[in-house]
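Scroll down for the structure; my scribbles are underneath it.
Note that one protein chain is taken out, while the other chains of the complex remain in position.
Right, subunit A next:
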Amino acid sequence: MVGQAAVVEASGLVKSFGRTRALDGLDLSVAEGEVHGFLGPNGAGKSTTLRVLLGLIRPTAGGVRVLGRDPWTEPVAVHRDIAYVPGDVNLWPNLTGGEVVDLLTGLRGGADAGLRERLLAEFELDPARKVRTYSKGNRQKVALVAAFARRARLYLLDEPSAGLDPLMDAVFRAQIRRVRDEGSTVLISSHILSEVEQLCSAVTIIRAGRAVESGSLEALRHLRRTHFRVTFTDPGAAVLPAGVHDARRENGTVEFDADASQLPGVLAQLARPDVASVEAAPPSLESLFLRHYGGGDR
């Protein structure tokens, strides 16, 4: 994404709440037009980061620019082009869903009427019901409809699909693709790997308030090892290619992981007549994730 303007640019963000350090030198860069996954387990600092990006809280240290401006000093100008869905959607219990959508879009300049109706229908939301009577999933849908019913340059979504059933999740993903195709930028925080893998072109992984991995999904995959499972026709002939990791041998089958740089050598060594089958699994985001959190191979 080199050469494209960064819509979100944060460097060395620190945020302390008393003695806890919620953010500890976080770097985050989101380029224009990309759908960026912001991955981390609960308590890693994802929501805190989004609040800093919105100028709701002021970073203890570090710099942040959103849409080219400082969100703490110019929140209103920044928010004009932002749609936000909080992680924990709390709405006014005595307002109806339709009233909440109109309030939230109205303050941004008004909903696209056709879009509003279409979204309400697609999310199967009854706008005449009081928020008090909505389930958690329905409240989430109200917030999503409010976010998508008016175009924005940047969508900040904090675990947006939590509480959605698979059908509604599909509706949600279709909306992400729509706004991406319109050229908008999306930052989705999540701890659901499959979601990020399906939706995002770039990923930042954070742990304990610090970005531990960042880049395009493709680039990140290159950092990871491909998992091989090779079966030999003659158990006695089973050999391990040199320099691979986590090798296991069982009867005539060997399993191992290979770095991207090792792939040519490994493949050359496997080009033998007694190889019965080769399975190679692409590096998953999960393995990327577990590498940072699971305390596995480092």
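By definition in this document, contacts are C-beta pairs under 8 Å (C-beta built on N, C-alpha and C of every residue); 3 or more make two chains touch, one makes a residue touch a chain; residues count from 1.
Please note the rule applied: contacts and distances are computed from a predicted model.
Asker: Match the chain absent from this complex view to the correct UniProt protein name in "ABC transporter ATP-binding protein", "Exporter of polyketide antibiotics", "Thiosulfate oxidation carrier protein SoxY" or "Formylmethanofuran--tetrahydromethanopterin formyltransferase".
Answerer: "Exporter of polyketide antibiotics"
Asker: Going by the contact rule already stated, which one of A:44, A:104, A:202 or A:288 would touch the omitted chain in the full complex?
Answerer: A:104
Asker: Just one of A:31, A:64, A:119 or A:143 touches the chain that is missing; which is it?
Answerer: A:143
Asker: If the hidden chain were put back, which of A:23, A:39, A:64 or A:82 would touch it?
Answerer: The one listed residue touching the chain not shown is A:82.
Asker: Write the list of subunit A residues that the hidden chain touches.
Answerer: Touching the missing chain: residues 51, 54, 56-58, 75-77, 79-80, 82, 84, 86, 88-96, 98-99, 102-110, 126-130, 132-133, 143, 156.
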